[in-house]
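The complex is shown incomplete by one protein chain, all other protein chains being positioned as in the whole.
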Amino acid sequence: MSLIKLGIPKGSLEEATITLFGQAGWQIKSRSRHYYPEVNDPELSCALVRAQEMAPYVANGTFDLGLTGLDWILETQAKVVEICSLSYSKSSNQPSRWVLVVPQGSSIQSIKDLDGKKVATELVGFTRRYLAERGVVATVEFSWGATEAKVVEGLVDAAVEITETGSTIRAHGLRIVADLLHTETRLIANPTAMGDPAKRAKIEQIALMLQAALAARQKVVLKLNVAADNLDTVVSLLPSLHAPTVNHLYDKRWLAVETVVDALAVRDLIPQLRAAGAEGILEFELRKMA
Amino acid sequence: MSLIKLGIPKGSLEEATITLFGQAGWQIKSRSRHYYPEVNDPELSCALVRAQEMAPYVANGTFDLGLTGLDWILETQAKVVEICSLSYSKSSNQPSRWVLVVPQGSSIQSIKDLDGKKVATELVGFTRRYLAERGVVATVEFSWGATEAKVVEGLVDAAVEITETGSTIRAHGLRIVADLLHTETRLIANPTAMGDPAKRAKIEQIALMLQAALAARQKVVLKLNVAADNLDTVVSLLPSLHAPTVNHLYDKRWLAVETVVDALAVRDLIPQLRAAGAEGILEFELRKMA
Amino acid sequence: MSLIKLGIPKGSLEEATITLFGQAGWQIKSRSRHYYPEVNDPELSCALVRAQEMAPYVANGTFDLGLTGLDWILETQAKVVEICSLSYSKSSNQPSRWVLVVPQGSSIQSIKDLDGKKVATELVGFTRRYLAERGVVATVEFSWGATEAKVVEGLVDAAVEITETGSTIRAHGLRIVADLLHTETRLIANPTAMGDPAKRAKIEQIALMLQAALAARQKVVLKLNVAADNLDTVVSLLPSLHAPTVNHLYDKRWLAVETVVDALAVRDLIPQLRAAGAEGILEFELRKMA
Amino acid sequence: MSLIKLGIPKGSLEEATITLFGQAGWQIKSRSRHYYPEVNDPELSCALVRAQEMAPYVANGTFDLGLTGLDWILETQAKVVEICSLSYSKSSNQPSRWVLVVPQGSSIQSIKDLDGKKVATELVGFTRRYLAERGVVATVEFSWGATEAKVVEGLVDAAVEITETGSTIRAHGLRIVADLLHTETRLIANPTAMGDPAKRAKIEQIALMLQAALAARQKVVLKLNVAADNLDTVVSLLPSLHAPTVNHLYDKRWLAVETVVDALAVRDLIPQLRAAGAEGILEFELRKMA
Amino acid sequence: MSLIKLGIPKGSLEEATITLFGQAGWQIKSRSRHYYPEVNDPELSCALVRAQEMAPYVANGTFDLGLTGLDWILETQAKVVEICSLSYSKSSNQPSRWVLVVPQGSSIQSIKDLDGKKVATELVGFTRRYLAERGVVATVEFSWGATEAKVVEGLVDAAVEITETGSTIRAHGLRIVADLLHTETRLIANPTAMGDPAKRAKIEQIALMLQAALAARQKVVLKLNVAADNLDTVVSLLPSLHAPTVNHLYDKRWLAVETVVDALAVRDLIPQLRAAGAEGILEFELRKMA
Partner (left out) sequence: MSLIKLGIPKGSLEEATITLFGQAGWQIKSRSRHYYPEVNDPELSCALVRAQEMAPYVANGTFDLGLTGLDWILETQAKVVEICSLSYSKSSNQPSRWVLVVPQGSSIQSIKDLDGKKVATELVGFTRRYLAERGVVATVEFSWGATEAKVVEGLVDAAVEITETGSTIRAHGLRIVADLLHTETRLIANPTAMGDPAKRAKIEQIALMLQAALAARQKVVLKLNVAADNLDTVVSLLPSLHAPTVNHLYDKRWLAVETVVDALAVRDLIPQLRAAGAEGILEFELRKMA
């Protein structure tokens, strides 16, 4: 009966992906000694596969839908439909990016200086194309991870590595020469599946709910009480999709106001609201916002 | 001053039970080097005891109230009052059940084929009565756990074991012959305590709040904004205990609608609501619903 | 651009402090191989320092603002402004307190009996002043922690140690003779910073939001439906800052009531509300209340 | 081809048993997802079973040979041949013993005082027979472990529990009234297997090698050089099975002496040997001594 | 001053390799935040690199010497000198081998049946050559590990995976069709380095000592006492490189005999030696045997 075959990225993204689907409305449960996680929707079946291998499996129809990084979509040049970006996996507030790193004392100061050098990376295809487009002739070697160690040990002249803050790179005495690619997670679909109306509807439902879950992480609901005289001042401080909900309290001289705001704005908004006469200000978390 | 002596099941149910009581309104804290957990209610005292031993202690008045599985109530044939079922402990979406397992290649195909065989189980009394009622004569041995290993190793012909999905059983090359008992957690009370009005009131308060906490895990609140013209269509999509709460927004052409729905229904409901003109749809979690 | 230098207590309070700031609106992230945590507010910079050392660093202007215990403020006699108390770190429902402990069989029965004895403690300055004010002449030794072991081993006659429930102390066969100090976390500021209007405003914003986060942990929102006839009875059961919000449901014979109550009161309130005719009672958690 | 079916005690004794067999000459390897450990001897097959269940399985021929405690042999009254004691499992220098424990303030002062009381224990059969032999009429309940908690919580009047140093018992405020049984690990065999010459020979080989491994843990080899004049004095200090091996060094005025001594005696022997003129004293560990 | 650049395999072989070098006479210490392990020999420098990447780095002179598996030497077709095999890394008594695995119910029964199928493996180059040599045309995909999951999930028709006992493969319901390659660890050197007499001497020293350490793991020394009359019988039971060392004891009627034997033979030898009159039989472990 299953309609959509969904690829879940195994490893560092796995837990965050399962948590996001849970918030979006699908309970996915890993089962010991099973490779297929269980999901509480008969229209879905799930399988775990590494992020590096996801795009080709979606492209060839093994999966109808999957999640992986832009980096691995570009690396594999797989023919997939990008449904939407989903920013749920970063450990810092900075974007994940692939950077060129060299030893502190290296003479390499720009991409051009890689000419004739040896570069290690997990992203071989992308790096080769990136250098070729810029007319740089270098040896690009595949590396199974811990790539920066090869630069430290002098096995290669440079590496193309992923980082967020660059702190690990600096801690090993390496220097970032250039950013090659900013990446983030994408929801991708098989083109043929997108041409099938039933599958497309299911894919769009999943995309809508994942986005509703992510949007809810950025927003909160504020409720507050305000005397009728102060209502306009208070309402003028509040952003809203339309306008806040306003109701009379049992004590009719007071009004209850409710609205959605950016979670990050609240720390500045509450002092202003109180200064404007608001009382009983309450903040609520959201599970979905669509 | 304590009124009710409460037995908390030690071990696999312990953490889930303490979390449920926390949501229901009672903070229970294990204390290192203490056997009595602390609880923030002078009318309650708690003790930890294994689920297997709970029912007899409730039956003989050592505890007024306790939580344990239906399996152990039947095993011990203890005279207790079953207040309500509480489904909070399963790791999958399938019921816990005691099954008869045999090696893949065994000739045993039904309960009847156990005649003259040796069976290992933790649930000796129940299994013996179950077989006797069906006229099957078999040796039933008590097993301290890891019972399925005894079947694998050939120490016994069959085992009666608890499982949810059966995956561990299949992974060991065993086969499920029959289900003997579906079980779940029950809140049980001492009959004499139920005859004492003060104790009964306290027990009913606890039962009510535990059920309110469990009910809240299955429900969410949806709020949404809708233009007045679309209100009826949107409301027709919503189930409710009575009917949704509807309020005017500050911008009077729009209405705010609020209602309780099944958490599991939301992933299908939101796309329908948006198609019907709803905007600013928000989902909130609940802590209790009574 | 940073305005306020904030000291975060390292160690046992660290995680709870970062969680509290997160709820209050500031994401603080520890960075591996960095000593300065990252914070998502350009007006703040953070550093980690032990609770014992916080007050002097705030007093001398190294930090504008910090969190530490009353015990260490008193120990160091640092000149700081105490902004507010923040009770977010206790593992039990009892206050943290510094107590005098002796072996079970010791002849020491009161503070006076310490005359001529040897006492080990981490809180040397406070203990010396405490004894001097009471005319007791004792040797007070600095101890690097695990102080109670020194009493057990007979290295000293007594110890001044921090405890909540006293259970660890009793488990080692020691006896509590007296309470010397009840302590809790304080938000403290540098006096000069409090004299600078811009800094003072930022400090007051932080204090307001931390208190709003802590207050929200003690409260919940209750919503319920009630037939118009039962409204007054139900409302009379509810406490409120002003009065509950009351709205008509779509079915006009019913009203929706919403109010804030103490989280701890709910377990008693719900049975009363239901007895008074309330239905569809829902409990919501709060993230901030100001 | 396997000749002997060997039962390995699962759980707390498992790792120590496998280590002992390794030293004795048999590599036993647990295999994930297998219940039969692998052993590098085609004449042996191994299975894991709980110590409590070992003796009946050896008695009924499921196993030819097994290891378990004297306590569980007595509890089950299984008809087995006790080959030898093997002391390899204790965490302290004191024997494991089953003791009667009561609350500190209990009026129970001797076994006789148990008359009319309720006792919890894992060793129900043994305890009942022990009390019956002494004319004591008490209710003895089976307990699934953590038995001492039941005494602390007042669920029973007393418990029969296993302990080495008694420190956990005292830490919970309990008192030891009497020792009921000193226990240690035994190598046990099936009587029929012992009547089969080939099996008996294999069992005796295993027993000999296990004892050789255990004996080697208590002994060391000492070698030393001594001038010919001091030889007699030095030799008089040394115990030996026969007499030490004595050899001339390349420098003929010196002799090399070698002997086996108790490991525990060395700390006293070396100072005496040096005082008697010994030089170049070397201590070697043993792997087997037979 | 360093003469030889040594590559240590990172990951699963790393700890076993460092332990083996320690026994052979070189202390290698990993240093946190360093990629070069420290070694206590100024003539050596060490670097960590994955086993998969070792052979090319030795072939191109980045390292003079390294350790890796035969599988990765064949996969990379690197031009290196194989100094010797070193069997120190297996977790069972069976060889590591790369096998072709398919689902239990697959129609694939031999290598030939792979024609037209899709195969996943980490050993792409070797597998492609292996199939080409046998005239089989199949798609061979690179897999980043957890390859057998791809067969279970149906992403590919078959996989070429490494295993020792095959138990994990069977536990997942897969079937082994054929063995493609038996592999073990090899010490490999750069051809140019082998042509430099100083480097060659150092490499041969390292090879000799690693082999001496491994040989010592298979042998033990037995010592025993025997009455002169029984000497010939006892000696006839003993294998030796030349012959056992025999010495008179202080008590001249007895002789001490010492010899090297296979560790695995001891469990059979000791009963025979005792039957022949040997006493005081001692077994000693070895650290090196050359």
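Should a chain be cited, it is by its letter among A, B, C, D and E, assigned in written order, with residues numbered from 1 in that chain.
Keep this in mind: a contact is a pair of C-beta atoms (placed from the backbone, for glycine too) under 8 Å apart; a residue touches a chain by one contact, two chains touch by 3 or more.
Bear in mind that the values here come from a model prediction, so they are computed numbers and not experimental data.
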Key: In the full complex, displayed partners of the excluded chain   = C, D, E
Ask   = Of E:C84, E:V137, E:A198 or E:A243, which one is in contact with the hidden chain?
value = E:A243
Message = Using the touch definition from the top, which of C:Q27, C:T62 or C:S167 touches the missing chain?
response = C:T62
Ask   = In the full complex, which residues of chain D touch the absent chain?
value = 91-93, 165, 167-168, 171, 220, 225, 247, 249-251, 254, 256, 263-264, 266-268, 270-271, 274, 279-285
Ask   = Since one chain has been left out of the picture, which residues of chain E touch it in the full complex?
value = 24-27, 29, 31-34, 38, 40-41, 204-205, 208-209, 212, 216, 221, 235, 241-247, 258, 260, 284-290
Ask   = What chain C residues would touch the chain not displayed?
value = 10, 33, 35-36, 47-50, 52-53, 57, 62, 143-146, 149-150, 152-153, 155, 171-172
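Just so it is clear, only the chains that are shown with their structure count from here on.
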Key: Chain whose average C-alpha position is farthest from chain A's own   = D
Query = Whole-Å distance, chain B centre to chain E centre, using C-alpha means?
reply = 52
Ask   = In whole angstrom, what separates the CA-based centres of chain A and chain D?
value = 58
Remark   = Contacts with two or more other chains occur in chain A at residues 33, 171, 247, 284-285
Key: Chains grouped in pairs wherever the two touch, ordered by label   = A-B, A-C, A-E, B-C, B-D, D-E
